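Just one protein chain is left out here, and the rest sit where they should.
For subunit A:
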Amino acid sequence: MEFLARLLHLQPQTFWMIAKVIIVFAGPLTLAALLTWVERRGSAMIQDRIGPNRALLFGRWRLLGLPQLAADGIKFFLKEDLVTADANKALFWLAPFLAFVPAMMGFAVIPFGRSLVQGGQTYHMSLLEPGNGMGMLYPLAIGSVAVYGILTAAWSSNNKWSILGGMRASAQMVSYELAMSLAVVAIFLRTGGYDPHEIIAHQAVLWNVIPQFFGFLVFFVCMFAETNRLPFDFAEGESEIVAGFHTEYGSMKFALLQLSEYVHIVTAAALIVTLYFGGWQVPFVAAPSVTLSIAAFVLKLVFFCWVFIWIRWTVPRFRFDQLMFMGWKVMLPLSLGNLMVQAFLMYRRG
């Protein structure tokens, strides 16, 4: 690292900061692009189909359909950029960014590996250093902001179906946020802090998923609602409301809306891994090396991304009143009870 920094005439700290920004920006974005492929091929395999494989690289290499990503990119950039006549033009343009930027920002706080000590300097593997005072509250807050993108997109399109989609998205949002936050509060209580680095360090012996199983269940379900993924993707609905909030969107604006969903998956998977599955901790290895810890984190991340896709193609879509019922009458009491039991146990232990 110092060698690379010297090569670029930068202080190692500055170099590491730039590198981290690139990693945190490009990592989830690349993973999200790959996820679009995994989703299409994976869903095809789950449904006994074959999936996209017609796009050829230089007219020759099929590569299991991976050139489809390049084809999609080219298509999205070259397509005509339509804005409907009665749309609110400014908001229509703003909405994809409102959806995309929060999705990207959530990952900033996640530690993706063990801290590295080199040349008397500690380098932390997360964009925001530990002790920044925001901790895990930051991704939760940012994650909720993403719904504004959907609402803006729905409202600005001036399309009945889109507005229905936006209405459903907002109905969804009010029903899961509270249960999700309470589930995370139970973890803060166990850890005695809300910094992701502390939370991960606390999970060295036992991953939070075991003592906090109900909290995990609630958080996991809420993450599906937050990413707008299939059991709870009320904002979209190809059979009822045409395509939901992005009915009027095309070309790169649509791609941004779609990509933000996949970046959200990556962020949600990272949150699940950090909060409940020990982050970069490797089971049965007390002090993993930096490379091993990063590999462990990426492996867990990829696994949970796959789980998101896997569940999407297993469970059919709920109605939004069913999610509201579940959110207020099942998940909220469950996570509240989990919090109370946790607090009681903490009190007993003294």
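The rule is simple: a residue touches a chain if its C-beta (ideal position, glycine included) is under 8 Å from a C-beta of that chain, and two chains touch if they have at least 3 such contacts; residues count from 1.
We take it that contacts and distances are computed from a predicted model.
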Absent chain [UniProt protein name; select from "Cysteine desulfurase IscS", "Multicopper oxidase domain-containing protein", "NADH-quinone oxidoreductase subunit I" or "Transporter"]: "NADH-quinone oxidoreductase subunit I"
Touching the absent chain when the full complex is considered, from A:71, A:171, A:311 or A:324: A:311
Touch criterion as defined above, residue of A:12, A:27, A:42 or A:211 at the omitted chain: A:42
Touch residues of subunit A, complete complex, unshown partner: 42, 44-50, 217, 310-311, 313-315
